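Left out: one protein chain. Kept in place: all the others.
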Amino acid sequence: MIDKRLPSAAEAVADIADGSSIMIGGFGEAGSPIELIHALIDQGASDLTVISNNTGSGQVGLAALLKERRVTKVICSFPKTLNSTVFPELYREGFTELELVPQGTLAERIRAGGAGVPAFYTPTAVGTPLAEGKEPREFNGREYLLEYGLTADYALIKGTVADAHGNVLYNKTARNFAPVMATAAEITIVQAARVIEPGDIDPETIVTPGIFVDRVVQIAEPVHESELIAEGVSYP
Amino acid sequence: MIDKRLPSAAEAVADIADGSSIMIGGFGEAGSPIELIHALIDQGASDLTVISNNTGSGQVGLAALLKERRVTKVICSFPKTLNSTVFPELYREGFTELELVPQGTLAERIRAGGAGVPAFYTPTAVGTPLAEGKEPREFNGREYLLEYGLTADYALIKGTVADAHGNVLYNKTARNFAPVMATAAEITIVQAARVIEPGDIDPETIVTPGIFVDRVVQIAEPVHESELIAEGVSYP
Amino acid sequence: MSESTQIKGWSREEMAQRLAQDIPNGSYVNLGIGIPELVARFVPKGRTFIYHTENGLLGMGPSPAEGEGDPELINAGKRHVTANAGAAYFHHADSFAMIRGGHLDLSVLGAMQISQTGDLANWSTGKPDAIPAVGGAMDLVAGVKQVFVMTQHCTKTGDPKLVEACTYPLTGRGVVDRIYSDLAVIDVTPDGFRVTELCPGVDFKTVQERTGAPLLPANE
Partner (left out) sequence: MSESTQIKGWSREEMAQRLAQDIPNGSYVNLGIGIPELVARFVPKGRTFIYHTENGLLGMGPSPAEGEGDPELINAGKRHVTANAGAAYFHHADSFAMIRGGHLDLSVLGAMQISQTGDLANWSTGKPDAIPAVGGAMDLVAGVKQVFVMTQHCTKTGDPKLVEACTYPLTGRGVVDRIYSDLAVIDVTPDGFRVTELCPGVDFKTVQERTGAPLLPANE
């Protein structure tokens, strides 16, 4: 019997230690595992490195985790949000460090980390300020930069359907970073609206095979960032 | 209107020129696009470089293309088959050159070729004869080898269902190399048992998005290598 | 350069419409956030473009009716969109493999500056207090087959955006193929900027006065 289900988000994130690196799925609010992030806020771990495309909106989810001064570094492609000043303030104050990575390089570095590829070359960012400090190399007359695979201690991701083996399906563009993050973390934690028995998902359609997933929690009615923000919620 | 359908395998392969490089999907007979290969045999192009995991069985499909002395180089991980002497004879004779690549490195090189990654590092084959001539480099105290992305002029692949935009689904382990080959070829040609209208495939389940596919041919009842071999068929 | 005559150039919609005419049928297109999104409204009759949004959708359709959006079906600008028949969802590594691997035919982007050698600056003012945020812009210009820029010819303060050399931090070096401004359609050629087409009622001299680098006239 293999059963990766846990009864609550709190139990799923209980062992995350201070200083951990955490990949958090989502592009804007699509795919953001808000309930897992809120459980992490409640749990208390600090000095975290967060790898995520954005830095959250309003004062909920990822933005709330930042606001609680729990994140000392973000690795991110787009840390600006119209309706949030949380990250800019922490960044200007010098509390939270930023490693800015082009979006496609971020995705590819995470994929490489999960695929046992320590480094690869990419044409992205050649000739720009983001090439600074990076090792250039020419292939077939074109310049490329060396980029390194990225791994993390944990990944927090959101699916729609998961089974007890950890197979996961996603909803539309909420898929975004989750499938690659699941491969690149030591412990991958999935929240899914429906958690079902192995065999109930067509094996041809599985996006994240269970080998990449360690813990599954059912969050039957996940909230959306935009709804919480519209309601003026500030977590906790 | 976008419609990538062509009426026959013959028309789909008509422009393949002498000297072309061709990726051919399949692992053993699973996913082998036999009807497209047979159309290529009929078409006559020679001096081909074939990138495929195997070298075919019996005297049909890929083995038949080789037997017709049309392939001067194979890039391959496992060019041995119990029931075929076609490749061994051409190889010993010196007619067909072999570039032997570990299976995972072959898949990753093809993916890199399709993903605009000119080169990457891998731990596979370190310390073995297949590391000869490859550039080593250490990351975090472990040795890796530099491997180059692989592209081709054409890819011939087999799906079960495709639509007029070139979206493709596969059957079980017939998926194997096809999705990465589709990304790495200038022209990707798909044979599928059912060709349907765009919108008739759930967008969550598409394995190969149409952007990677140039031509689609319906082969309603594709044959299997093992059936042809059992019947003693020798193509043409 | 700071001549104060009011020039009536193309509107944003007219720029989008003009640009759309140059996209062949069946093209795979990524439209940047903002003005470039307007292009989708002006697909010429008889043509179909397939829109890619880098957050993981090919076959993006128009915005849904107010209140009918799915918060998890959005574009790169994080606005609600729809999926057309034949659409496909995929993850970010696959999405940027499409971009970096040269599978998209066209990227339409906005610009802060474009140099006469095709350098593009469109992600940062480089000011010390700016929060740097790059998103997918550097990947798009490095990977997509053709890069069109759609932009007002000058900044709000009247400074030229087409310049000899960018002063803002670059998004990519030598990446822009063509510029659609409110005043003209301008190609980036090995010899520099070449005016391909003038907005009706706008003359070459006027465009040159508002451009920070020499312009070549259209090929005769």
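In order of appearance the chains are A, B and C, and numbering begins at 1 in each one.
The definition used in the following text is that contacts are C-beta pairs under 8 Å (C-beta built on N, C-alpha and C of every residue); 3 or more make two chains touch, one makes a residue touch a chain.
Quantities reported herein were computed from a predicted structural model and do not represent experimental measurements.
In terms of the touch definition stated at the top, the absent chain reaches A, B within the entire complex.
In the complete complex, the hidden chain is touched by one of A:His38, A:His165 or A:Arg215, namely A:His165. When the omitted chain is restored, the residue from B:Ala125, B:Leu156, B:Ile201 or B:Val217 that touches it is B:Ala125. The chain not displayed touches chain A at residues 1-2, 111, 113-117, 163-165, 167, 183-184, 197-199, 203-204, 206, 209-212. In the full complex, chain B contacts the hidden chain through residues 27-31, 53, 77-80, 87-88, 91-92, 98, 100-108, 110-111, 122-130, 170-180, 207, 224-227.
Operating definition for what follows: only the chains that are shown with their structure count from here on.
The interface with the largest number of contacting C-beta pairs joins chains A-C. Set against the C-alpha centre of chain C, every other chain centre is closer than that of B. A separation of 34 Å divides the Cα centre of chain A from that of chain B. Separating the centre of chain A from that of chain C, both taken as means of CA atoms, is a distance of 29 Å.
Of all residues in chain B, those touching 2 or more other chains are 115-117, 204, listed in ascending order.
Residues of chain C in contact with two or more other chains: 57, 83, 89-90, 96-97, 99-100, 142-143.
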